[in-house]
Every structure is written in structure tokens, then in C-alpha cells.
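Every protein chain but one is kept in place in this view of the complex.
And now, subunit A:
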Amino acid sequence: MTTLLIAEHDHETLKDSTNKALTAASQLGGDVHVLVAGGGQGTKAAAEAAAKLAGVSKVLVAEGPAYEHDLAEPLAALIVALAPGYDAFVAPATSRFKNVMPRVAALLDVMQVSEIIKVVAPDTYERPIYAGNAIQTVKSKDAKKVITVRTSTFAAAGEGGSAAIENAASAADPGLSTFVGEEVAKSDRPELTSAKIIVSGGRAMQSRENFAKYIEPLADKLGAGVGASRAAVDAGYAPNDWQVGQTGKVVAPELYVAVGISGAIQHLAGMKDSKVIVAINKDEDAPIFQVADYGLVADLYQAVPELTEALGKLGK
């Protein structure tokens, strides 16, 4: 059996979600090849990084303008062109691959298994349904497997390999969509899906300014990533890529601090696997306290600055 892992990278560096999906890919048992598709110079660097990962036996590189902006149609066409050589296709369940992998699956007439959290056997996996309120064990009867991996539940594979790098056979771009532009926030903070600590704010933050005044200094003290509830994003207090939850990002940091978040099931679905959860909420009956290891019933506008200051005194 041979598995093709499709790498997540930002056209410069390989993303840690690739290392995590590699762990799942390796658990399928066979050889693992990695496909790095991208536009521009950075693609090579990402491929070299992939070649060093433990457990990778070959890296395929596809470089070209069609792969520069993560458009679904050309990337799906490329993966399908490579398909005859592979038994399984694995990718992290990031927005890029949520977009492209079902397209691959349908073109191969395969039913995709989305967001697996465990490999039980090469054809059997666990995946959460109903916002994580139930865990299904499913066995795929398709000859080829198409799988996306919930990265928060797999450890990152380390280095130690020295795989050969080859050029992938090219595929024609169907030319159905074109890139117009993007708004990508540049930040020095850790990304949500790989941050060890996350501080999230909810509707109670009341404004974008308050996020900057209360949540962000606390996050910076902790070296944390910043998250938000849907309510905070909908209201424009935080950008969309900060949303944690069933329909946002799923995270499992060492420490998750929920500030002014009530704890709706859709939010819990995105953070309840965090190792330690702290909740700050002025309502002592807020459901977030049912999952919090440490709950502080307090007004966030007092408690958060106090906490930031106390951490400062600790030398944070």
C-alpha cells in the first residue's frame, strides 16, 4: 500500500499541520509519499523540509502558477492525475483541503472520510459527528481512501528522513476559476492550530478595541494565539480566521483561556480537547464552567487586566 500525503505550506515554509497529518498517514501502514504543490520559489524549500520528515519515502513537487493560490480545480486535477499510483490520499483538514479533497474524492468515485481523529485499522477510522457529541467508527469499503485529518488530535511527526525529491507529472488546469485577491492578516502571534496557549474572547468584549486592549495584551504575556467565539466574529470584534468551534477552527492547546464566552456546544466543539481550560465569566451558571478546569466568576474588565499584570510579575 502507498499513501499520498498532500502537504500544507504557505508557499514558503511547510506547515506543522503537514507533520500531524503525516502521523495519521504513517498509521495507515504503507509507504508515504508527500506531494508539495505550489507556485514560486518557496515550493522547493517546502519540498526540502518535507523530504526530511521521518517516515516519508518520496517527495513529489509540482510548481506552477495554477498552484499558487490554492484553487481547488487545478490541485484536484493534479492529485487525480497521480491517483493510479496510490491507494490512499491524506491531507490535513485545513480550509485548503476541506475545499479540495472532496473534489478529488468525487472524481475518484470515493466517499471521503472527513476529519478523522484516530486510525483504528488501515480502512477503519474514528471521526466526530454532531459537533463532537458522538464519535463514529467508520470502515471504508472503497478501493482507494480519501481522508482528511483533524490535526489537533495527532502528534507532529519529527525529522529524521532523507527522501528523494522528484517532479510530479503535470496535469492540465481546467481553468474554471481565477484568483482575484486576498486579505491575509500578518501577525507575530502563534497560529491558532499550532499555538500551545490560546486566549479567546466572546461577545462580552463588545468591540474590536476591547479585544486589542484586554485580550491581546494577555495573549502576548502568555505567548498565546488569539481566538474568538462566533458571536464576536459576527459582530466584527475579531476577524473570521480567529473563530474557534464546530464551524471554525478546532484547537487543542495546553491552555485555553475563554474570556466572556458562554460555552455554546458549537464553541465547545472547537476547544474541549484542550489540556487545561480556564474560563472567566461573570455568570456563575455559564455552561463554559462545566468544561473549565479553573473557573473565575468575575467581570472580565477587572479580572483580565489583573491577570495580565500578575503574569507580568511572574516574569512572563
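The definition used in the following text is that a residue touches a chain if its C-beta (ideal position, glycine included) is under 8 Å from a C-beta of that chain, and two chains touch if they have at least 3 such contacts; residues count from 1.
Just so it is clear, contacts and distances are computed from a predicted model.
Visitor: The complex lacks one chain in this depiction; which UniProt name from "Phospholipid/cholesterol/gamma-HCH transport system permease protein", "Electron transfer flavoprotein subunit beta", "ABC transmembrane type-1 domain-containing protein" or "Glycerol-3-phosphate ABC transporter, ATP-binding protein UgpC" does that chain carry?
Guide: "Electron transfer flavoprotein subunit beta"
Visitor: Kindly state which of the options A:A45, A:A81 or A:A131 is in contact with the chain not pictured.
Guide: A:A131
Visitor: Residue by residue, what part of subunit A touches the chain that was omitted?
Guide: Residues of subunit A in touch with the missing chain: 10, 69-73, 76, 94-96, 98-107, 109-115, 124, 128-142, 174-185, 193, 197, 222, 230, 233-234, 239-241, 246-247, 249, 254-255, 265-266, 272, 275-278, 284, 289-298, 303, 306-307, 310-311, 314, 316.
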